[in-house]
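Note that one protein chain of the assembly has been removed; the remaining protein chains are unaltered in position.
Residue numbering begins at 1 within each chain, and the chains themselves are lettered A and B in the order written.
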């Protein structure tokens, strides 16, 4: 099922949570709504589910207007951030709930419900938990049960609100891969909300970057990462150094307000001076997995910045010690001439050095 | 832009629930109460004033107020102490005491009334120890206060107890590492934290005492000018078929109750908001 959102707005009191958002998610897509907290991503997800009603705009499923349809009629699968498993029911009863509440004539038989529930429990690899209560499961297990419960009603759209938010890092990593595989197997249009850019980049086919209730950019992970529409998207999708004023090369500077950005791994470090590089002092060095992060102070402008090298490159340069002098090259710095949001899909980048 | 979707709520049943609640509330509570005010206005202002300024009525109001206030004050002190003991200390029989604190909520007031009278009477279990000292409890104003203490105790304990329970002991530990002694800790750390709850409990106990009838009539002796409480006076007026007079006195009591109720709910709402913000 494809989802179309046409100029939808939702305010809580005077606070505009979602502001005139338009978006199309094609059938079978795996889309991430990515943004900081308060960006309106969860509200947008709840609007799609019908758990909130828009003040304005239409929501279409497969081209049919569903704006005034109830949650029940929308047949969406929704996985809540805290899972919202029914505490007083066993896992079996939780998963069976959506089938048992159907009107008598479309309700499957006891036997069919039993089969369906175990089929789903098998899918989420938790068949042995059927008789237990939610409180007896771990966070990751509850997450998978919440998903099984949502899938029991055979939804055509699966909506997940911060699906891995409440889990620790290791479980989160496992579940990401698993959910991705599950999506490939079931091919249901899936939308999930996350504030974790890594999660979005790793899992989604399409990323919708949101901020202040509006969409900043829509695109594939490669697109939003390598070709960000504006400074917000650039800053939000990865580590970044920000410069202002004299720290920006003259030819890039548009006015006093201009900000220049460069990712740590794009800073080229060398022991010898090049004509474009600036002398910098090493403040701190630490290793993160396969990379080495170097904190530096630019001696010409006094900016503090972070550079990242692969361990290989670091070996070439040789061990760095605190207080040592290096030359840093910033020629891959980028600027954005217009920081106004709501310019999704339109790249405002005019000058890119290199 | 669709007007319907703005009004719609996602969970069902709001209209039905509100409609039914408001109708039932109006029929049982609001309309009868409103009629009382209307009845009171059937008196001319001078009659109204005369009813209220009658010596017997003013004496009764004075007694009801002072006794209720005294009882609420005693409860504020001992209720806080009991709440403290129940939250902070463990001792055998604690759960029993905790459960028994609610007895005044559950025990019918008439039962409380005759029981208290029997123990505080001059030959009663407790009264006999005070009799030789020349202190009479039952059938005096002191007896009224005793009954009102009984009635009001759970209000203070149950208001303060949960707040003490939630009070993180870390603040006290922090204060003691900074050199505060236990009296200072109580005054500067604990008391400010429980004060809103204590005030609510005090007001609840006071409000309940003002209107209390069953537990008081037996022990008070009901002597006009001396031990006649306002609720009893209302009944006396009714028995004399002085409906307007009863309504006038009741109106004053009712207005006082409303002010207290409003204050209590306001304090509770405020402290709940504060709680949420933290």
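Simple rule for what comes next: contacts are C-beta pairs under 8 Å (C-beta built on N, C-alpha and C of every residue); 3 or more make two chains touch, one makes a residue touch a chain.
Going forward, contacts and distances are computed from a predicted model.
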| item | value |
| --- | --- |
| Listed names "DNA ligase (ATP)", "Peptidoglycan glycosyltransferase MrdB", "Sulfate transport system permease protein" or "Amino acid ABC transporter membrane protein 2 (PAAT family)", with the criterion being the UniProt name of the chain not displayed | "Sulfate transport system permease protein" |
| Shown chains that the omitted chain touches within the full complex | A, B |
| Residue of B:73, B:119 or B:189 touching the missing chain in the full complex | B:119 |
| Contacting the left-out chain in the complete assembly, out of B:57, B:72 or B:247 | B:247 |
| Where the missing chain touches chain A, by residue | 49, 51, 71-72, 75-78, 80, 82, 84-89, 97-98, 101-102, 149-150, 152-153 |
| Where the unshown chain meets chain B, residue by residue | 9-14, 16-18, 20-22, 24-25, 28-30, 32-33, 35-36, 39, 78, 81-82, 84-86, 89, 91, 95, 97, 99-116, 118-119, 124-126, 146, 149-150, 153, 182, 207, 210-214, 218, 230-232, 234-235, 238, 241, 243, 246-247, 250, 253-254, 257-258, 260-262, 265, 269 |
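Everything that follows uses one rule, which is that only the chains that are shown with their structure count from here on.
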| item | value |
| --- | --- |
| Chain A and chain B: spacing of chain centres that average the CA atoms, whole Å | 54 |
| Contacting residues of chain B [partner chain A, same complex] | 1-2, 4-6, 8, 10 |
| Residue ranges of chain A touching chain B (in the complex, touch as defined) | 50-56, 67-68, 70-71 |
